[in-house]
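Sharing a structure below in structure tokens format, with a few things to ask.
A single protein chain has been omitted; all remaining protein chains appear in their positions.
Chain lettering (A, B and C) follows the sequence in which the chains are written, and residue indices restart at 1 in each chain.
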Amino acid sequence: MSNLLGKGLIDGLVVTAKNFVGSYFDGNRKDRLFTYQYPEERMKLPENSRTFPFLVYDGTPDQLRCTACKICETECPPQCIYIVMERDANGKPLQRPRVFDIDISVCMQCGICAEVCPFNAIKMDCDFERSKHGRFEDLLVHLPELLKSNEYYHQIKSAEATRVDATRKPTKKPAAGTKPEKI
Amino acid sequence: MPTVEQIREMLSAGAAKSSLLVEREDLLAVAKFLKTDPQLQFDFCSCVTAVDYIKQDCIEVVYHLYSVALKHGPVALKVRAPRALEQCHVPSLTPVWRGCEFQEREAFDLFGVKFDGHPDLRRILMWDEFVDHPMRKDYIPPMDYEWEPTPHGETLARAKMQGGTVPASALEAKK
Amino acid sequence: MSATGIIETQTLEVSLGPQHPSTHGVFRMDVVLDGEYVVKLKPVMGYLHRNHEQIAEKIAWIANMPYTDRLDYFCSMTNNWAYALAVEKMAGLKVPERAEYIRVIMAELTRLLNHSCAIGFLLSDCGAWFTPVLYALRERERILDFFETVSGARMMCNYMRFGGVRVDLDDQSLAMARDIVARWPAFLDEFEKLMTENEVLIARTQRVGILPRELAINASITGPMARASGVEYDIRKVDKYGVYDRFDFRVPVGEAGDTFDRYMIRILEMREAVKILEQALRDIPAGPFIAPEAKLRNFKVPAGDGYGRIEAPKGELGFYLVSEGGAKPYRYHVRPPSFINLTILEDMCLGQKVADTVIILGSVDIVLGEVDR
Partner (left out) sequence: MDAIYQLIHAYCPTMPDLLALVLAILLPIAIVMGVFLTVFALLTWVERKALGRIQNRRGPNRVGPVGLFQPIADGLKLLTKEDIVPDAADKVVHFLAPVLVVVPAFLVLAVVPVARGFVPVDLNIGVLFALAVSTASVLALFMAGWASHNKFSLLGAMRGVAQVVSYEVPMVLAAVVVLMAAGSLSSVTIVEAQRGLGGWFVCKPWGFVGFVIFQLCAMAEVARTPFDLPEAESEIVAGYHTEYSGFKFALFQMGEYVAAITMGGITVTMFLGGYLGPGSDLPKIGWLISACWFFAKFGIIVVINIWARGTWPRVRVDQLLGFAWKLLLPLSLVNIVAMAVWHFSPSKLVGWVASAVLLAVAIVALVRLNAGAAFEKRSYRFTS
């Protein structure tokens, strides 16, 4: 510390003055004014960014990858996924969900469902603008809203989606009755 | 019961994974010994907690001790008490290590272990009027919570089936 | 006036919190004041209690990982690490070298993030009108961006896995980390110029809230707070967990143990963390980022108990786990540093003024998510 009393006070003033002036003249916005003016300008989200899960389908919505194996349902830490498998008239399971609900008021966006899914069927979205008016019913996302195309997946996370496509190509959709592979 | 020399040897040699299960009556003496013994000098009580072994019908209080002076440890000092609330007493180690104060209060709060000789044994995390001890394995949540009705009627019913108790008001709120 | 001619005064009982601008969350201090002097202080917590430990005992081992993020929500990376370390210890999992380096990088970045914000908020409690905090947040933003790029989330990272980490660091993110580390000393210099020599700050913090060395050890105080009181104890040095024995760094230790020392120790620790980061980013080896035998589902831990601890930014973060060999922990206990560091809050505040209690609390650096669990 200096012997000169008051030097610390002046030093502080110099720093704040530098920041004040710098905020007007710094070319690189990230150096000083790091805030994004949200509705007008948007941050480019990194590819890994995750919010709520969605279900991927190939081509048309009825070709969804999910086989209703319920692995994500059991692994989900806050237990916010609810799945009912579709059955035909004879009660035979159809390897696809009839009900797939995610309570996004409970979901904590951890991404474990996407990690454990052996079929690459459930993935994490980047869409964060999900506010709704209702606290309960509106925040329960049902199957139709959860379905997103593979193209959308490519759009938000191209590298990851390409990687997934490469691993999926040979097998396509596993035949009924095959056990999910270990991960 | 090992002798003092055995304890000393055991702990100061490779004190990587040693634990001591002592009787309740001996706890305070053992603690003081561990703290003051020049070869051990466990002057730092890192972690205090309780475990509810419902099958063995006992609650085990675990103290993890380290030595700041000699930089060794940990030793887990364990003591067991019966589960029954009125018998669930353990001597407090707060007079030996001040750092136990809040953690013993927490163990009392969540497990119902009474620490004899604790200077200020009150609930710490739960509110004062709360009656039960929520970390016990046989704890049943009371019905008087302000229930957030989960929107999914079926999930709700399933939760009910799995043993969770759901107040009727929540089901009504659903309708 | 009484018969003796001395003015009779009454003490004033004030409840600082739970709704108070500078209790760092919903924390309450029941303070008895004599004028402006504190004569009694009782911390009251539990407003944020959610029985984290009970939740953890009902779900799978790995499903706890996102919950640990929410303990000390500033430092999710170190929370992840402490939990992973404890489980790995019990399960005997070996962590690949690259993963260890990645963990060190993440933990030290977390330390930078936490300490910069901690001293920022401390200065804000001193009344510096948010300027230091916002400078700290400005730099923190870079680290959060980095965390988001790597793990997908800014604060709730959920990044570590038993036996490694979830996502590998690619060259681009490594460059990002290097950039953050390269800029940090300049930020620290600016910050120190702004505040460290400020006479008002010195007058406010020196010889305020003194914690003697013996009491610090006896009361299980850990982290920067203990080191400010002269306790030479850093788990990175003592336990040498991870690959910390490969780095050349020093541990700053204070003498007086007052609020100013706690402030300075954090700054010095950040400078040392920068050194560790430089070495880690230079030496990081290639290889797998997660142990091949590690699995996510059906993960079981052999029966027994174990205690794993790391030097989290706030102090010793430990996890005491008991397993019965099943898919869920039988007992899961967190040893939260900021909860235990509050034990001696009253000792430090007695005889000080009410304005000091706030900065003493600020210098303890608590996060209520961790205190209340």
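By definition in this document, a residue touches a chain if its C-beta (ideal position, glycine included) is under 8 Å from a C-beta of that chain, and two chains touch if they have at least 3 such contacts.
Computed from a prediction, not measured in an experiment: that's the story for all the values here.
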In the full complex, displayed partners of the excluded chain: A, C
Residue of C:91, C:104 or C:126 touching the missing chain in the full complex: C:126
Touch with the omitted chain, as defined above, among C:260, C:299 or C:330: C:260
Positions on chain C contacted by the hidden chain, ascending: 12-14, 20-22, 33, 36, 123-131, 134-135, 138, 194-195, 198-204, 206, 232, 237, 248-256, 260-261, 264-265, 268, 353-356, 358
On chain A, residues whose C-beta touches the chain left out of the figure: 1, 5, 9, 12-13, 15-17, 19-20, 23-24, 32-35, 37
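Definition applied: only the chains that are shown with their structure count from here on.
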Length of the line joining the C-alpha centres of chain B and chain C, rounded to whole Å: 23
Centroid distance [mean C-alpha coordinates] between chain C and chain A, Å: 28
Chain C partner contacts - residues on chain A that touch it in the complex: 1-2, 5-9, 11-12, 14-16, 19, 32, 34, 45-46, 48-50, 71, 75-77, 108-112, 115-116, 124, 182-183
Partner chain C, residues of chain B touching it in the complex: 43-47, 49, 51-52, 62, 64, 68, 71, 74, 76, 97-103, 106, 110, 123-127, 134-135, 139
Contact set on chain C toward chain B in their complex: 45-46, 49, 51, 53-54, 215, 217-222, 231, 233, 238, 305, 307, 309, 316, 318, 320, 322, 330-331, 333, 335, 339-340, 342-344, 372-373
